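A single protein chain has been omitted; all remaining protein chains appear in their positions.
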């Protein structure tokens, strides 16, 4: 029998029960659309509690948060420097190029992280009209490999950026100037906005975001421990978030997938990706690890 | 005291309770993301029940449904013929131009409806490289004025379109070729798709869409009757959907708006727009009409 | 026998002989490409003689001069206000929309000229995220109807623009910031630039531009005089440049076109457009007027 919870991606998990309750609670009477409502105002206030005096615009997904940010910060003759495995480079069906008109310049980053050295190597052609002009350094926290930039690593990139009149874009964060229009034109303005707002308000309240993330990360570390006890399995990236990347004997992978749905990260190197989410339980981990161990026995 | 329900727009209403129940019911266990799940398959099947053998792609809003359809059907040197009051021409912050690169050609349409005559008047410059080449006739059903195209009016436009190698685009309907990529690149692919799918499945089941629409339209006709009894108020467009457009003495409008939120449709002609929704009650109509009558007394 | 010179358009004329001489004179030895050469520097200096301290970028045609200027001045959620008969609205195959992503808002202008009143009528929706945001007022001097803005008409539009944070774009003029990249990306950078530069240098030297324009305008006034002597012909726009717009009996038009190539401006109103150029002679005018007179005799 298939287990209720997989290790494929946290987007396979459902909605946190507290979020669902908030949706139901918001469903009373009429409320003005497009974000001029009290629910949205409360959600914005929550963001300011956490991030200081920021402007906040809700969009439908991470693709849009990133692409519209890049669009609002660039002109089409400029370029975005990013890791070659970054989501904006590989997994958005070309949306960044389509929206911005810019070239995205892929930078080698074996552990998913850009460094000042690798960025500097691609910073050239400045003032040459034949070349695109670098404008953005885009990083993702945590990276696609589950690794995490340390504060001083981010600071070094920010310093490099500011020295050379570049902007440092952190996946999901955005500038506010004219963003109102970028969002609408980018087809990301919800009419019944309150139902988006209450979700974010709930997530930012009572540390729900923190509790959920800490739990998922803790489960990932537990999974890492279990995996380390399995001789044929090898952890390939440092576990710093909610993902565990494991190299396995090729033959075992489909056997495990018969019961558990997850993605192969590298076909060539037999690396798989296992993700934990807010609802992963210790019991899920134990059962999964046991099944992996059995599958490796041959 | 403000009433619970306004007449501003059906997007001010909440979610139908049956839809909210469906959301809660879908929130169990893990499900694969991006639409390869059973919930989405069931919702697609519902569409095929209603529309025959169609491909279905869920997006986040009407802006996206229209813009991505137009984008998948056009090249940037082509043009879209549409009513000058149409939503795609006036209310999308330029998203159609941005996405398609095409010119939108506005056609005068006092009652919101295009005709073969007015379209034919703008069909010219064919084969002339200096001119954009008409490709799409885009209509909205019901129109922004609450009027409705009769079947033979749609048929006449379709025949004109096909005679001249144009496509007839009906607001919200789409072609499927490559739409998978247009949606993703258009930033409209939901990862937790099931929560979109179950809403559409519910709306298309047990005639919920029909019951809701018939109720809103019936309430609009009731409101129309009430308004016709008020001598100073004049219905300006035929009431064929869920909207009632009324010309009022200028001075009365802000007085009514003190209690009821709604939009002024034409500042110059003192026309207001009142919309009914699935949750509007007969009692709401009576109270509103009484308040309007009182406000007009001076 | 067909005459050597037509009245269709000044683009039917050849190159001024002085320009051709300059091309031949520039064809000696090797010169660095893309504009870093002495010929180009001299042409730029000529522009500064005439226009003061300006940056100058040569492109291949008027379409590019206008479209790249608009592109460098706008973001895609903004709008360009222009006359409905303006070249950028009707005759560029949608290039302005394609390059800028912006909506072009057509303004009625029977004589080709925008006024503060007609522009103000289309200046609305400011700050409303659903609407495109007006950013540019674009005018053409002389207009497509051969009329000319007076200095105080331009000044009034400029004042309106600056009051409302708009920019006034005069057909063919451009801002320099980053234009280097817009030009290259817009596919308008010539490698053997000297051959463009010497043409412009020559045109701006020894009043060649002024002599040529004055001559063409003088010929147009002579043509106007001749036409006014023909009872069945009616001048429809004030002749202020090098074009004469004439309403004729419908039947006569094809008869005249048998010998002279020119365009019908309005099929519905039987208006034709006759253009003079730097090489039109008085003799050309006399012969043409005589032929028109004969053709009208029946």
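As written, the chain order gives the labels A, B and C, with residue 1 at the start of each chain.
One rule holds for everything that comes next: a residue touches a chain if its C-beta (ideal position, glycine included) is under 8 Å from a C-beta of that chain, and two chains touch if they have at least 3 such contacts.
Since the model is a prediction, treat every value here as computed from it, not as a measurement.
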Residue among B:7, B:77 or B:195 that touches the chain left out of view: B:77
Among B:32, B:80, B:145 or B:189, the residue in touch with the chain that has been omitted: B:189
Contacts of chain A with the absent chain, listed as residue ranges: 76-79, 90-94, 97-98, 101-104, 106, 129-132
Interface with the unshown chain - residue positions in chain C: 4-6, 8-9, 11-15, 17, 20, 23-24, 26-34, 59-61, 63-64, 67-68, 92-95, 98, 181, 184-192, 195, 261
Where the missing chain touches chain B, by residue: 34, 75-77, 129-130, 133, 178, 180-185, 189
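In this text, only the chains that are shown with their structure count from here on.
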Chain B against chain A, contact positions shared by both copies (same if over half, else different): same
Intercentroid distance (Cα basis), chain C paired with chain B, Å: 42
Centroid distance [mean C-alpha coordinates] between chain B and chain A, Å: 34
For chain C, residues that touch 2 or more chains besides their own: 76-77, 129-130
